[in-house]
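To start, I am sharing the structure in question, which I have written as structure tokens.
Removed from the display is one protein chain of the complex; every other protein chain stays in position.
On to subunit A.
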Amino acid sequence: MVRSSGRRQVIVVDRLRKAYGPAPAVDEVSFSVEEGEIFGIIGPNGAGKTTAVECIAGLREPDGGTVRVLGLDPQRDRAALHEHVGVQLQEGAMPPKIRVAEALELFASFYRHPASADELMVLLGLSAKRHEYFKRLSGGLKQRLSVGLALVGNPTIAVLDELTTGLDPQARRDTWELIEHVRDRGVTVLLVTHFMDEAERLCNRVMLVDHGRVTALDTPAALAESAGGGTHLSFLPSVPFSLEVLTRLPDVSEVVRLGERVQVTGTGDLVPLVLNALAHVGVQTHQVQVHSATLEDAFVRLTGPPTAAAPLAEVGRR
């Protein structure tokens, strides 16, 4: 269960399959999550993200394939699993008249080695609201509390599903910081989201799921680069120069003149590479603009309209 990176694999999913009708919701999905990382599952609505997570959390029984979480079978070893895996559900509702502190203390009472509810409230920024009823909390605070419930058992792994859906921009940013805090405490995070900026900001690696299948799995930067055409750098040179200076660079794929400006397209650490090469031949650059392909570009390209299904399947086989 140790990969070449040397880190322990805490979740291993192998050819997972789950169908609710004739069409499979999750089809031959395989991936593994390393200890200490934030692993993102992204994909359009109805792609099968939540179903996959529910199989991992032991809420659903897979039709085929295997799932191992910390070496446990989520179906057979449910009780042991829930001691170590905290789960925040997409539609986790609480009774309207339960107070914040009560909800945390209640969940703490289910675990053998719970976290302190008071400390969690500090971490979650909920201390001032400890006596508030659940129904009076704002959307962002409700989500915070629900993250708290996933953490109160001192889990090794936290599964967070569509955490920031419906939150305003500030609340989303606060929640992101919170997730980073959680990761810094040593908790492995499995994050399900359909927000690309969220995955890009938080995740060490992301898996793109579409129509129940894995279409890509890599770091957000690598995914963006592979599908979105890399980085575009454009500038105004101080003196004319031969474009060959740049075209012969290893990571540069294209160099074009746009009027007085020069635009370079490539991958990798394009910016220092280009600037160094130009400095070597005595060319200074002005008005430098850089546009990097984002995960969103990759997402749109990979999931795209239904007609783009063929190239998408090809990526999936990589």
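In this text, a contact is a pair of C-beta atoms (placed from the backbone, for glycine too) under 8 Å apart; a residue touches a chain by one contact, two chains touch by 3 or more; residues count from 1.
Basically, contacts and distances are computed from a predicted model.
Per the UniProt record, the chain missing from the shown structure is "ABC transporter", taken from the list "Elongation factor 4", "Biotin transport system ATP-binding protein", "3-isopropylmalate dehydratase large subunit" or "ABC transporter".
Touching the missing chain, out of A:A93, A:V239 or A:L258, is residue A:A93. Taking the complete complex into account, A:H82 is the one of A:H82, A:K129, A:R172 or A:R213 that touches the chain left out. Although one chain is not shown, part of subunit A still touches it, namely residues 57-59, 79, 82-83, 86-87, 89, 91-95, 97-98, 102, 105-112, 149, 153.
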